[in-house]
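Okay, here's the structure, questions in a sec.
For this view, one protein chain was removed and the others were kept in their places.
The first chain written gets the first letter, and so on, giving A, B, C, D, E, F and G; residue counts start at 1 in each chain.
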Amino acid sequence: MKFALNGRAHDGPATVADAVRSALGAASAAASGRGIAVAVNGEVVPRSEWHRPLRDGDAVEVLTATQGG
Amino acid sequence: MKFALNGRAHDGPATVADAVRSALGAASAAASGRGIAVAVNGEVVPRSEWHRPLRDGDAVEVLTATQGG
Amino acid sequence: MKFALNGRAHDGPATVADAVRSALGAASAAASGRGIAVAVNGEVVPRSEWHRPLRDGDAVEVLTATQGG
Amino acid sequence: MKFALNGRAHDGPATVADAVRSALGAASAAASGRGIAVAVNGEVVPRSEWHRPLRDGDAVEVLTATQGG
Amino acid sequence: MDELAIAGRRFGSRLILGTGGAANHAQLADAITASGTELVTVALRRVDPAAAGSVLDVIERCGVGVLPNTAGCRTAEQAVRTARLAREAFATDWVKLEVIGDEDSLLPDPVELLDAAETLVGEGFTVLPYTNDDPILARRLEEAGCAAVMPLAAPIGTGLGIRNPHNLALICEQAEVPVICDAGIGTASDAAQAMELGCSAVLLATAVTRAADPALMARAMREAVSAGRAARLAGRIPRRPLARASTSFEGIADL
Amino acid sequence: MDELAIAGRRFGSRLILGTGGAANHAQLADAITASGTELVTVALRRVDPAAAGSVLDVIERCGVGVLPNTAGCRTAEQAVRTARLAREAFATDWVKLEVIGDEDSLLPDPVELLDAAETLVGEGFTVLPYTNDDPILARRLEEAGCAAVMPLAAPIGTGLGIRNPHNLALICEQAEVPVICDAGIGTASDAAQAMELGCSAVLLATAVTRAADPALMARAMREAVSAGRAARLAGRIPRRPLARASTSFEGIADL
Amino acid sequence: MDELAIAGRRFGSRLILGTGGAANHAQLADAITASGTELVTVALRRVDPAAAGSVLDVIERCGVGVLPNTAGCRTAEQAVRTARLAREAFATDWVKLEVIGDEDSLLPDPVELLDAAETLVGEGFTVLPYTNDDPILARRLEEAGCAAVMPLAAPIGTGLGIRNPHNLALICEQAEVPVICDAGIGTASDAAQAMELGCSAVLLATAVTRAADPALMARAMREAVSAGRAARLAGRIPRRPLARASTSFEGIADL
Partner (left out) sequence: MDELAIAGRRFGSRLILGTGGAANHAQLADAITASGTELVTVALRRVDPAAAGSVLDVIERCGVGVLPNTAGCRTAEQAVRTARLAREAFATDWVKLEVIGDEDSLLPDPVELLDAAETLVGEGFTVLPYTNDDPILARRLEEAGCAAVMPLAAPIGTGLGIRNPHNLALICEQAEVPVICDAGIGTASDAAQAMELGCSAVLLATAVTRAADPALMARAMREAVSAGRAARLAGRIPRRPLARASTSFEGIADL
């Protein structure tokens, strides 16, 4: 199955947590996942539901803080 | 039956045309009724329908041009 | 002889020091004469010359500090 | 003898009129000398005195109108 | 010939005059004539049997067009209904759309204004909305199909002149319909400045009708609008921080 | 008829045009004509044998008066000598007196200016001094016998418009000779504003001669000066912090 | 003690700092400290695996609060979704609500902004909307339940200062929630003026983060906001057209 992760196409079965891990890569936040929020198809997925499997065509956004005015 | 004409209570049966006449009184526009518009309960009543009888509780507005910015 | 002291006419013989005393009256500065300057006919008279007698027609100004912008 | 004409050194005997002619050259104003004024050593020399001979070291200015704000 | 075109209708004059505030009809007629305007605004109010003559007579005598407004309306519904009545009364589908947010500032309510504009455009009206100086709202009104946008210089009747030239310039740069500076003009230089900023026309009432000499001020406004338009087209010199001689130093005498 | 009188000489136009900066004589002639001016300034410079025609020819053809200036002078003596030469060259005792303090700002030197003005008035000149916007210096120039005072709007050629309207208004209130706003005007609304502040006339050069279309800008300035003058005479409405309805709420319909 | 209270939360500092534009985290930390702020904004963006450290670490070290924004959103829906994600990420229901009309002016879209504000208030957010300087929209945002209104001084990042002090003053007079001047501040006097006009606080980013010396400008802004607040409370002297002596002429010597 296919899904989009932060705008990039991905393949194969995955949970939200898998997606977060792949998005974070080596990023410092990885450990804690602190300051991270996830949306699937625009809706928030709370941490408690990250075990949820993604469905074909899902658009996943993994977001964190950046400098902003 | 009762109706309101330009904010004032009126009594007895009347058509829209009656209301217009009574609103205009001696006003210069009376003759032609030129530059006049009539609303019953907020909706325009075109001249062609002024023969229409008013219903109890109708709010009639007879309006014309005044100086305005 | 006559002289003017701070715009008022005075009479009789006097030294600059006399004029200063009479101008100061009870004013706090009196004691030390601190913060005081004297002009006779527009020219400064230093303290060392206050013993000088006034001449007829002299205009004496005894000045001190006031609030100013 | 030497004189300065509009900032340039000139030689030999000359009257003011000579200087004017040499300054104007082919300039349209030449004919009438209309709109021309002459100063020798800063002082105006009226047309009536242009016949005057220049003296050694004289500074002659021959001026006319230009566009100006 | 530098004409103004609104919804395909052509005007030689770029000044629209509001009739509000004139002391009497004679004075109003003189001001209209002196202003050279071809279009004047009127409001719709309850007939007054005691009224001596109608402002419409004045307008007819002056041979100018009439632009009804929806002055005093607080909601989109009121404004839409007033516009429909104006169309019936004056046989014109042009309307100066005014929906105010409160009666102290008389500033437009952006949400109600846009709502009313969309409805009236849908009903075939030629809508000229009185708006604030927000470039975004101006664009949304244009996108809604308004025939022009009419941003204010300052609140109605204040005579404060152009409070925010920067916004007015932004609106003019982006608009593809005529931008008409409406309200807040106090004197001639304000009107000229509005045109220099890129406005296609100026709409004003109080500045003329309440001036000590309305007809003379009307003439002043006519000339100012024309002057500002010409200055805009003539390409002004740049502003420079330091002086630049208008007289060359070249050939200066040594005196 | 609202005429301007300077030293008893009457003018129908309240715009004085400087000729500096024009690209060529043809363009200058068009600008003079479009401006409606009756008086233009010229400078005095060394004759240039290579010059093709004289600005005096243009001025004569346009049938306007000539006002020589002392542009570029740094001292009272230079300015006085230049004025004497101008009188000889142009057979006029009128002079636009200019004594600058430096060549970057081209701002007048108050001490040298006053000194030169006193000398020239004593020699029977009709002196029109280009001055800064200091009300005290303006009064001293008037007391010295100048026929007018010509405070700047901003430094020459900057086009910054009126930097200090407050000072210009003070000068106009107190002066008993004509106040002519000279230098710094950039566009039509600046000229109108100068007249609204109480000036009797406007003198400008660069704003017209260096505009993209000098003749069109000249027309704009003519209209702007006339508009500003009319607005001043017409008695503008007061500035008010809050809105004032130009349309009465009385008789508003209940819709 | 003159504290600022927003939605019941108290602040000793009336300066809110945006973190955008800082060259690096060290510089940002210095600026935050020098500014004395207690609240800084952050944006929400896709995680960048290559990122070296997080702005959250800086904020934590400085011991200040975080205010997430919805910068870059063009519609109410985007902004609402972004706010929900920010709540999830930062465990705060405070949001600086930003819904822009286009990417050139970055000006707020009044309709989308009000729509988003109503939704978010309904979901229990503490909404601080970045708005234009329209007093009517400001009141509608307040009526919608926003905890403050944040009108701009000028478009984001322009440094133009307060384009329309008149509107800002109107907003402050009518508002019953804190008015925070947001965007367009260029230098210290702009920030002081905002407070003098009646604002309760100032929010700025670029003016500090892109200054040549961000930490020094941050200190300047801290002092300016404090100065403007004190001046407002101290009751300034009236503006008068004519001079008034600060030194009495009484008792002046005859010299």
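Note that a contact is a pair of C-beta atoms (placed from the backbone, for glycine too) under 8 Å apart; a residue touches a chain by one contact, two chains touch by 3 or more.
Everything numeric here is computed off the predicted structure, so don't read it as measured data.
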| item | value |
| --- | --- |
| Omitted-chain contact residue, chosen from F:102, F:123 or F:250 | F:102 |
| Residue in contact with the excluded chain [from G:37, G:54 or G:206] | G:206 |
| Residue in contact with the excluded chain [from G:43, G:137 or G:177] | G:43 |
| Touch list for chain F against the chain that is not drawn | 101-102, 105, 107-111, 114, 132-137, 139-140, 154, 160, 163-164, 166-167, 170 |
| Missing-chain contacts mapped onto chain G | 18, 20-21, 43-46, 48, 69, 71-73, 77-78, 81-82, 85, 103-107, 155-160, 186-190, 192-193, 196, 205-207, 209-214, 216-217, 219-224, 226-231, 233-253, 255 |
| Positions on chain A contacted by the hidden chain, ascending | 6-7, 39, 42, 59, 61, 63, 66-69 |
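Here is the rule we go by: only the chains that are shown with their structure count from here on.
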| item | value |
| --- | --- |
| CA centroid of chain C to CA centroid of chain D, Å | 66 |
| Chain A-chain F separation of Cα centroids, rounded to whole Å | 71 |
| Residue list for chain D, restricted to those that touch at least two other chains | 6-7, 39, 42, 61, 63, 66-69 |
| Per-residue overlap in chain G, given as positions that touch at least 2 other chains | 166 |
